[in-house]
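Just passing along the structure, written as structure tokens.
Every protein chain except one is present and positioned as in the full complex.
Showing subunit A:
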Amino acid sequence: MNCYLCDSQLDLKPSWRDLFFMDPEETICITCRSGFERNGSGCRICGLAGAELCSECSYWETTEFRGAIDSGKCLYIYNQAMKEYFHQFKFLQDVVLAEVFADELAKAVRKAGAVAVPIPMNGEKLRRRTFSQVDSMLDAGKVGYIHLLQKNEEVQGEKTKEERMATRGLFMLKGNPVPKNIVLVDDMYTTGTTLRLAAKLLKESGAETVSFIALIRA
């Protein structure tokens, strides 16, 4: 099998370990893997490396979104390698790339010890893209999840930060019962607006704790 990203042949060194353990199968080579940079620890809310509470989150905590998110974690920073990966995954629609970070994402979600709820895409967009990045990663990582939310037909990406922060009613509940402890899952944390809108709605609807896991901190 070849590396999903650079197409070079993966070293398959037979080992005793392989005989006894079912290790997750590698999908990319060591060189490509080493291009990605893990996000360090930092902000207790959004996971941005650095201060214990980042400036953006401390601003959020002065708004009506105070306490919407209890804690969060972003696994990787958005460096060049990640930009290229994400482009190939999302825009070139290379669905198998869901497998590259699936196990790590699954592990983080399981560790959160709550019901996994993916940030959804709106129906029209989903049909155009033909797959949801988040769902496909969770599927590949074999984590269970439920869709509690459904998205109204507005698109976040085309808005300015101010417009995003002013967005209301981005999500609606689908109607299934809301569990007490929820971990939201998204591909990228940019301004945090999307996740906060989702978290706030869930808390208003009965959730006691809402945390999140995102693959990338932009």
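As a convention for this text, a residue touches a chain if its C-beta (ideal position, glycine included) is under 8 Å from a C-beta of that chain, and two chains touch if they have at least 3 such contacts; residues count from 1.
The definition used in the following text is that contacts and distances are computed from a predicted model.
K.L.:
For the complex's missing chain, which UniProt name, "HEAT repeat domain-containing protein", "Fructose import ATP-binding protein FrcA", "ABC transporter permease" or "DEAD/DEAH box helicase"?
P.N.:
"DEAD/DEAH box helicase"
K.L.:
Considering the whole complex, which of A:L126, A:I146, A:L173 or A:A218 touches the chain not shown?
P.N.:
A:L126
K.L.:
Which residue among A:S41, A:S55, A:N79 or A:Q93 touches the omitted chain?
P.N.:
From the options A:S41, A:S55, A:N79 or A:Q93, the contact with the absent chain belongs to A:Q93.
K.L.:
Can you list where subunit A touches the absent chain?
P.N.:
Residues in contact with the chain left out: 1-2, 88, 92-96, 126-132, 136, 139.
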